[in-house]
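Quick one: this structure, given as structure tokens, is what I'll be asking you about.
Missing here is one protein chain; the remaining ones are kept as they sit in the complex.
Chain nomenclature is as follows: A and B, assigned in order of appearance, with residue numbering initiated at 1 for each chain independently.
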Amino acid sequence: MDAATFLVQCLNSLQYGLLLFLVASGLTLIFGIMGVINLAHGSFYMIGAYMAYALAPFVAGTLGGGFFTTLALGLVLAVLLGYVLEWAFFSFLYGREHLQQVLMTYGLILVFEELRSIAAGDDVHGVAPPPWLSGSLPLGELMTYPVYRLFISAVCLVVALAMWWVLARTRLGMKVRAGATNREMVQSLGVDITLLYRVVFAAGVALAVLAGMVAAPVSSVYPGMGNQVLIICFVVVVIGGIGSIRGALLAALLIGVSETFGAVLFPQAAGVLVYVLMALILLWKPDGLFRAGS
Amino acid sequence: MSEVLLRAHRLTRRFGGLVAVDGVSLELQRGTVHAVIGTNGAGKSTLINILSGELPASSGRVELRGTDITRWSQPRRARAGIGRSYQRTTIYPVFTVLENCRLAAQARHPRPWAWWADAAVCPHSVPAAHDAAARAGLSEWLDRPAGTLSHGQRRQLEIAMCLATQPEVLLLDEPLAGMGAEETERMLALLADLKPGHAIALVEHDMDAVFRIADRITVMVNGAVLASGEPAAVKASAEVQAAYLGGAE
Partner (left out) sequence: MSVTRSVPLALVLAGAATLALWPLAAGSYGVDFVTKTMIYAVLALSLELLVGTTGLVCFGHAALFGLAGYAVVRLSPPDAAASIFWLLPASVAVAAAYAAFMGALSLRTRGVYFIMVTLAFAQMAYYVVHDTPLGGGTDGIYLAVKPVAAVGTQVLLDLGDARTLYYFVLGSLAMVFVFLALLLRSPFGRALGGIRINEQRMRATGFSTYPYKLAAFVISGAVAGLGGFLFAVKDGYVNPELLSWHLSGSVLVMIILGGIGHLRGAVIGAFAFALLQEFFKSEALFGTFSKHWLLGLGLTIIASVALLPRGLIGAGALLGNRLRRRVGGSL
């Protein structure tokens, strides 16, 4: 592998890992704060991708806007969806046994998949990146790298930094971190739990939707994309430690590297590599690399 | 001098920066009740957890009849004869009282290979369960689901399950918690009954009960031993009075 190819794979790893981090951070937050295991989290990623596909013509035609308008609109819808979903469905899952949460959110996946099928069909769709991001940067003499992939990494980094800032520097973030380490304590301290939960849930949904929207031009839009992402996110959360944002980031990057380089070096074993990695880490640290709230 | 069954030597347990148990040494002799008292947060429950094997010690040694058991897991210690009861009742609510005791007694004769055998007629665990339940005064309620028992009865069941494993050392974490006068009397009578064959460590807040039944008292403050000795001496000690018993009494 020469230097340019190596660099390309590194950039791909970074992009994939950061995208994974975006989705997984929502999952780990929702579990860390509310204690709800949400199998339907991957569906939000899928909804994001389908929104990018479906909203673009609407935004272009009716609103006369471009890519960022689509993103903004999608985020607004995501937050709304998260709010409503938490109020109508997820708030009934708090305090239930894990098995019940698993099954109810599993049912939710089926519902989302079919609604998507009814609304947008089962075909694979492509989404074009905005023209000003469609170019490629030269790397070395022979290779180029798509600008849009760099854009994805940049967006994810910005969001990750924003998340860090909110969690570390704001009062909301303080409540969230406290809730991740000790839910009962936060409740007894008189924090408005209902609102906190709703906000955290909506944020988690928004993160997954944003990831899906931003990834759509690269990954295409197809049925089942949500489920694929979900299971990898589970691995991220298991490796990183539930409720730990730092752990999710590290684990996501680790998986990004192993998936990307794995696909190049051992193409047949690529799918399995991630799980081997998980198995090895479980042998060493059964509770994940980091503790909750970090 | 009666046989020392369990000895703790300079046990320390740290949680990050917090020192929960600080260099505690303790001896449990057969035929005695050794009470461990102290304010909340003094490290008493942590000490019991280390002795029973639920928590590893950061440093120090635990010996059972001379054998170093510091590295032993909790189940292994239980099989070797260390029984414990919990401060928060840990029974099996959906099982009957008899089944609670029987399952505990089964630990001595697990027979996991006998897949065809009916546990309800096991010749080892069933009699042991009846015995333990009788000693704890629960013979009338054997068929009741444990979840329907009153608080006092549940504490009795805690003790019964501890006895069902036929331990030599009993680590009892606040067995009198939440009990009325009559139930306390019954429990103290049971403990007096058990004394001859066993070494009993008793974590308690009920000072009257402690001074009635304990042969030795260890006072803990901030994880360390403040005083240890015969009840009269401990009661008279000025430091203990200042720190715990509340000055001039």
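By our rule, a contact is a pair of C-beta atoms (placed from the backbone, for glycine too) under 8 Å apart; a residue touches a chain by one contact, two chains touch by 3 or more.
Since the model is a prediction, treat every value here as computed from it, not as a measurement.
Checked against the full complex, the one of A:Y94, A:W164 or A:F234 touching the unshown chain is A:F234. If you put the hidden chain back, the residue from A:A3, A:L80, A:L110 or A:A154 that touches it is A:L110. Contact with the chain that does not appear here is found for just one residue of B:P110, B:P127, B:G180 or B:G197, B:P110.
Touching the missing chain, out of A:F92, A:W132 or A:W165, is residue A:F92.
By the touch criterion stated above, the residues of chain A touching the omitted chain are 31, 37, 92, 98-100, 102-104, 106-111, 113-115, 117-118, 227, 231, 234-235, 237-238, 242, 268-272, 275-276, 278-279, 282-283, 286-288.
Interface residues of chain B with the unshown chain, by the touch rule above, are 52, 54, 73-76, 78-79, 83-84, 86, 90-95, 99, 103-104, 106-108, 110-120, 122, 125, 161, 164-165.
As a working rule, only the chains that are shown with their structure count from here on.
Between chain A and chain B the centroid-to-centroid distance comes to 49 Å (mean Cα coordinates, whole Å).
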